[in-house]
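For this depiction, one protein chain was excluded, whereas all remaining protein chains were kept in their positions.
And then chain A:
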Amino acid sequence: MFSLRFTLSLLGILLIPYFFRAKYGIALEPYPAVMLPSGSGKVDASADIAQISYTTVLGRNATGQWSRVDNARLLYPIPIQYLSPILSKEFGLKEDAGTIRPGIQSSLAGDLSILWAKHVTEQDRQEVKAWLRGRLGEQHFDASVLKVVKVEEVIAIPDGRKLNYKVTYENTLRLDQ
(Lines give C-alpha, C1' and ligand atoms only; values in the text may rest on other atoms or scores of the structure.)
Protein backbone atom coordinates (compact mmCIF):
# COMPACT_ATOMS: atom_id res chain seq x y z
CA MET A 1 0.00 0.00 0.00
CA PHE A 2 1.13 3.55 -0.62
CA SER A 3 2.64 5.32 2.37
CA LEU A 4 1.37 8.59 3.80
CA ARG A 5 4.50 10.32 2.51
CA PHE A 6 3.74 9.09 -1.01
CA THR A 7 0.13 10.27 -0.76
CA LEU A 8 1.17 13.74 0.41
CA SER A 9 3.77 13.99 -2.38
CA LEU A 10 1.14 12.91 -4.90
CA LEU A 11 -1.27 15.54 -3.61
CA GLY A 12 1.45 18.17 -4.03
CA ILE A 13 2.27 17.01 -7.57
CA LEU A 14 -1.40 17.17 -8.53
CA LEU A 15 -2.61 20.23 -6.64
CA ILE A 16 0.24 22.70 -7.16
CA PRO A 17 -0.10 22.81 -10.99
CA TYR A 18 -3.88 22.95 -10.63
CA PHE A 19 -3.57 25.86 -8.19
CA PHE A 20 -1.39 27.76 -10.69
CA ARG A 21 -3.93 27.30 -13.48
CA ALA A 22 -6.97 28.04 -11.32
CA LYS A 23 -5.50 31.10 -9.59
CA TYR A 24 -3.30 32.66 -12.28
CA GLY A 25 -4.92 31.51 -15.53
CA ILE A 26 -3.91 29.06 -18.26
CA ALA A 27 -0.77 31.03 -19.10
CA LEU A 28 0.71 29.63 -15.90
CA GLU A 29 -0.43 26.04 -16.47
CA PRO A 30 2.71 23.93 -16.04
CA TYR A 31 3.61 21.15 -18.45
CA PRO A 32 3.55 18.24 -17.85
CA ALA A 33 0.69 18.21 -15.33
CA VAL A 34 -2.24 15.87 -14.83
CA MET A 35 -5.07 18.15 -15.93
CA LEU A 36 -7.86 18.25 -18.46
CA PRO A 37 -9.29 21.42 -20.01
CA SER A 38 -12.06 23.07 -18.06
CA GLY A 39 -13.76 25.12 -20.78
CA SER A 40 -16.17 26.62 -18.29
CA GLY A 41 -17.36 29.55 -20.45
CA LYS A 42 -21.04 30.07 -21.20
CA VAL A 43 -23.03 31.53 -24.10
CA ASP A 44 -26.52 32.90 -24.52
CA ALA A 45 -28.87 29.98 -25.20
CA SER A 46 -32.14 31.89 -25.21
CA ALA A 47 -31.81 33.90 -28.43
CA ASP A 48 -32.21 32.59 -31.97
CA ILE A 49 -28.74 33.83 -32.81
CA ALA A 50 -25.16 32.80 -32.14
CA GLN A 51 -22.47 35.43 -31.63
CA ILE A 52 -19.03 34.24 -32.54
CA SER A 53 -15.66 35.94 -32.79
CA TYR A 54 -12.49 34.67 -34.38
CA THR A 55 -9.16 35.76 -35.81
CA THR A 56 -8.15 34.76 -39.31
CA VAL A 57 -5.77 35.54 -42.16
CA LEU A 58 -6.63 37.30 -45.42
CA GLY A 59 -4.44 37.23 -48.50
CA ARG A 60 -4.56 39.33 -51.66
CA ASN A 61 -5.53 37.21 -54.65
CA ALA A 62 -4.65 37.64 -58.33
CA THR A 63 -7.47 40.16 -58.84
CA GLY A 64 -6.28 42.28 -55.91
CA GLN A 65 -9.19 41.28 -53.66
CA TRP A 66 -8.66 40.24 -50.01
CA SER A 67 -9.93 36.72 -49.36
CA ARG A 68 -9.66 34.02 -46.71
CA VAL A 69 -6.47 31.96 -46.72
CA ASP A 70 -6.71 28.20 -46.13
CA ASN A 71 -5.26 28.32 -42.62
CA ALA A 72 -4.60 24.57 -42.37
CA ARG A 73 -2.47 24.71 -45.54
CA LEU A 74 -0.83 27.94 -44.41
CA LEU A 75 0.36 26.37 -41.16
CA TYR A 76 1.06 22.78 -42.30
CA PRO A 77 2.68 20.78 -40.72
CA ILE A 78 1.93 22.88 -37.64
CA PRO A 79 -1.48 21.59 -36.44
CA ILE A 80 -4.41 23.95 -37.00
CA GLN A 81 -5.31 24.03 -33.28
CA TYR A 82 -2.32 26.34 -32.74
CA LEU A 83 -3.65 28.95 -35.19
CA SER A 84 -5.25 31.11 -32.51
CA PRO A 85 -2.14 31.53 -30.28
CA ILE A 86 0.04 32.04 -33.38
CA LEU A 87 -2.28 34.75 -34.67
CA SER A 88 -2.45 36.42 -31.26
CA LYS A 89 1.22 37.34 -31.74
CA GLU A 90 0.74 37.78 -35.50
CA PHE A 91 3.31 35.13 -36.42
CA GLY A 92 5.81 36.79 -34.08
CA LEU A 93 5.73 39.99 -36.13
CA LYS A 94 3.69 42.04 -33.65
CA GLU A 95 5.51 44.50 -31.42
CA ASP A 96 6.81 42.75 -28.27
CA ALA A 97 5.59 39.44 -29.71
CA GLY A 98 7.84 37.51 -27.33
CA THR A 99 5.76 38.62 -24.36
CA ILE A 100 2.40 37.73 -25.91
CA ARG A 101 0.75 34.47 -24.95
CA PRO A 102 -2.90 33.45 -24.55
CA GLY A 103 -4.46 33.10 -21.13
CA ILE A 104 -2.66 35.86 -19.22
CA GLN A 105 -5.27 36.50 -16.53
CA SER A 106 -3.12 37.73 -13.67
CA SER A 107 -0.34 40.19 -13.00
CA LEU A 108 1.99 37.33 -12.03
CA ALA A 109 1.46 35.66 -15.41
CA GLY A 110 1.92 39.01 -17.15
CA ASP A 111 5.11 39.81 -15.24
CA LEU A 112 6.61 36.36 -15.85
CA SER A 113 5.64 36.55 -19.52
CA ILE A 114 7.61 39.79 -19.83
CA LEU A 115 10.49 38.60 -17.66
CA TRP A 116 10.93 35.30 -19.52
CA ALA A 117 10.00 36.63 -22.97
CA LYS A 118 11.84 35.11 -25.93
CA HIS A 119 13.21 38.02 -27.88
CA VAL A 120 12.20 37.88 -31.55
CA THR A 121 15.33 38.95 -33.43
CA GLU A 122 15.47 40.57 -36.86
CA GLN A 123 16.74 37.24 -38.18
CA ASP A 124 13.67 35.50 -36.73
CA ARG A 125 11.40 38.10 -38.35
CA GLN A 126 13.01 37.63 -41.75
CA GLU A 127 12.76 33.85 -41.35
CA VAL A 128 9.04 33.90 -40.60
CA LYS A 129 8.40 36.40 -43.43
CA ALA A 130 10.16 34.12 -45.92
CA TRP A 131 8.17 31.16 -44.54
CA LEU A 132 4.89 33.03 -44.97
CA ARG A 133 5.79 34.21 -48.46
CA GLY A 134 6.31 30.59 -49.49
CA ARG A 135 3.03 29.48 -47.95
CA LEU A 136 1.01 32.31 -49.52
CA GLY A 137 2.62 31.66 -52.91
CA GLU A 138 1.54 28.01 -52.74
CA GLN A 139 -2.07 29.21 -52.45
CA HIS A 140 -1.59 31.70 -55.32
CA PHE A 141 -1.86 34.79 -53.11
CA ASP A 142 0.32 37.90 -53.35
CA ALA A 143 3.31 36.80 -51.28
CA SER A 144 4.30 40.30 -50.21
CA VAL A 145 1.43 41.03 -47.86
CA LEU A 146 -1.21 39.51 -45.58
CA LYS A 147 -3.81 40.75 -43.15
CA VAL A 148 -4.62 39.46 -39.68
CA VAL A 149 -8.24 40.30 -38.90
CA LYS A 150 -10.48 39.84 -35.87
CA VAL A 151 -14.10 39.32 -36.80
CA GLU A 152 -17.37 39.25 -34.88
CA GLU A 153 -20.30 37.53 -36.54
CA VAL A 154 -23.95 37.15 -35.64
CA ILE A 155 -25.47 34.00 -37.12
CA ALA A 156 -29.17 33.10 -37.27
CA ILE A 157 -30.17 29.78 -35.70
CA PRO A 158 -31.06 27.31 -37.14
CA ASP A 159 -30.60 28.32 -40.78
CA GLY A 160 -27.04 29.64 -40.33
CA ARG A 161 -27.56 32.98 -42.15
CA LYS A 162 -25.00 35.67 -41.35
CA LEU A 163 -26.98 38.55 -39.81
CA ASN A 164 -24.00 40.72 -39.03
CA TYR A 165 -20.28 40.71 -39.87
CA LYS A 166 -17.97 43.19 -38.21
CA VAL A 167 -14.17 43.47 -38.44
CA THR A 168 -13.07 44.67 -35.00
CA TYR A 169 -9.32 44.71 -35.68
CA GLU A 170 -7.08 44.38 -38.68
CA ASN A 171 -3.37 44.67 -39.24
CA THR A 172 -1.58 44.44 -42.55
CA LEU A 173 1.78 42.69 -42.40
CA ARG A 174 4.33 43.56 -45.09
CA LEU A 175 6.36 40.46 -45.85
CA ASP A 176 8.73 41.99 -48.39
CA GLN A 177 10.52 44.43 -46.10
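FYI, a contact is a pair of C-beta atoms (placed from the backbone, for glycine too) under 8 Å apart; a residue touches a chain by one contact, two chains touch by 3 or more; residues count from 1.
The working rule: contacts and distances are computed from a predicted model.
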Fill in: UniProt protein name of the chain not shown, from "HTTM domain-containing protein", "Carbohydrate ABC transporter membrane protein 1, CUT1 family", "Indolepyruvate ferredoxin oxidoreductase beta subunit" or "Dye decolorizing peroxidase"
"HTTM domain-containing protein"
Practice prompt. Tell me which residue among A:G12, A:P85 or A:G137 touches the hidden chain in the full complex.
Written response: A:P85
Item to complete: Could you list which residues of chain A touch the chain missing from the display?
Response: 1-4, 7, 10, 14, 17-18, 20-22, 26-46, 50, 52, 54, 72, 76-79, 81-82, 84-86, 88-89, 91-93, 97, 100-102, 109, 112-113, 116, 118, 120, 124-125, 127-128, 131, 153, 155, 157-158
